[in-house]
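The complex appears here minus one protein chain, its other protein chains still in place.
We call the chains A, B and C, going by the order they appear; numbering starts again at 1 in every chain.
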Amino acid sequence: MPKKNSMQIQFSSNSSNESFARVAVAAFVSQLDPTMEDLYDIKMAVSEAVTNSIIHGYENREDGQICIKCAYEDELVSIEVIDKGKGISDIEEAMTALYTTSIDEERAGLGFTVMQSMMDEVQVFSEVENGTTVKMKKSLGVE
Amino acid sequence: MPKKNSMQIQFSSNSSNESFARVAVAAFVSQLDPTMEDLYDIKMAVSEAVTNSIIHGYENREDGQICIKCAYEDELVSIEVIDKGKGISDIEEAMTALYTTSIDEERAGLGFTVMQSMMDEVQVFSEVENGTTVKMKKSLGVE
Amino acid sequence: MRIDFIMVNRTLVVILEGELDHHTCVEIRQTVDREYQKKRAKNLLFDFASINFMDSSGIGMLMGRYRSVAICGGEVGLFNVSPEAERILAMSGIHKLMRTYTSKEEAIQALA
Partner (left out) sequence: MRIDFIMVNRTLVVILEGELDHHTCVEIRQTVDREYQKKRAKNLLFDFASINFMDSSGIGMLMGRYRSVAICGGEVGLFNVSPEAERILAMSGIHKLMRTYTSKEEAIQALA
């Protein structure tokens, strides 16, 4: 098993790709032989970030592009979810639990809260009209 | 289900990514609800092309990049496997069944034969020192 | 995503099979709401036995069902919840709005 590896996936902002994104990241991270729980955590975090890009970043338009960069070095997994959508004006407010800007969609406002609780580190970079990048890190097998 | 979708994955020429590539393509194609047999065929073809890029294109160096572009429109799946490795000088000869240039590796010389038998169409583009692109197409549910 | 229904007294039991994400929740929401109205049900009871993935979209979907069922004077319940799904349910605080039962029988009785 390599102790260092990286991959990248790109796909259109179609909600049926949410499942594809989770499976692809999980298949890659599986090379490290993670626990089922760690793998589930990573799938949740990826699912939240990709869903946000689709619903909020691209406002459910299906012609946007989403990129996921995934790498590991020893037990440290890093994942970036990147969209070129509408961006976030107030990142701190957006990351508050239960905060959501969706009206017609049934959103719980828990996306960022889930990402933060599943991963060791979550950083959000965003520029209005220019897109959002969520960078997440997790050390496998660490409580 | 969308009847048109596309994705792209990139990864380093590390043999442990062969499995990742198969799973990622299979997860994407699964959106079309293919038969188990069609899915197995596609995984085989992808596995052969990716293995060739690793062994022959990059001669087992792990720092090469491999890109897979995958798209579907209705039931037609198209897959491109692209490397920037050493290329093939005589494509016709390379595609002959049982032909292999490997000496130390245990190769059967059947990679292209498998791709051609699993997919409806296989096209190979290559330039010496500049890499190889294998374009494959398959209509799902068609004998 | 597979969705099956059983009607027991005035409780509509929804048996979900697959992954609960934003994509599948859109479908679930429509299908469940239609059946709930058609059957003139009062309560909604979700069987989570065959849910093998769930993210916060599942929470949003459950909260949405809670709101429409509450208007009709009904309740929402869950049973057969895996430890993984339980983690995100607990995190969301949704247990204040709906109970998790240990079995279908217990749930049906409590909701009757």
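In this text, a residue touches a chain if its C-beta (ideal position, glycine included) is under 8 Å from a C-beta of that chain, and two chains touch if they have at least 3 such contacts.
None of the values given here were measured: they were computed from a predicted structure.
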item	value
Chains in view touching the one left out	B
Contact with the hidden chain (one of B:S16, B:S78 or B:S139)	B:S16
Full-complex contact with the absent chain, from B:K43, B:K84 or B:K138	B:K43
For subunit B, residues in touch with the removed chain	15-16, 18-19, 22, 37, 40, 43-44, 47-48, 51, 54-55, 105-108, 110-111, 113-114, 117
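Simple rule for what comes next: only the chains that are shown with their structure count from here on.
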item	value
Subunit B and subunit C, separation of their C-alpha mean positions in angstrom	43
Between subunit A and subunit C, centroid-to-centroid distance (C-alpha), Å	26
In subunit B, residues with contacts to at least two other chains	none
Sites on subunit C at which at least two other chains make contact	none
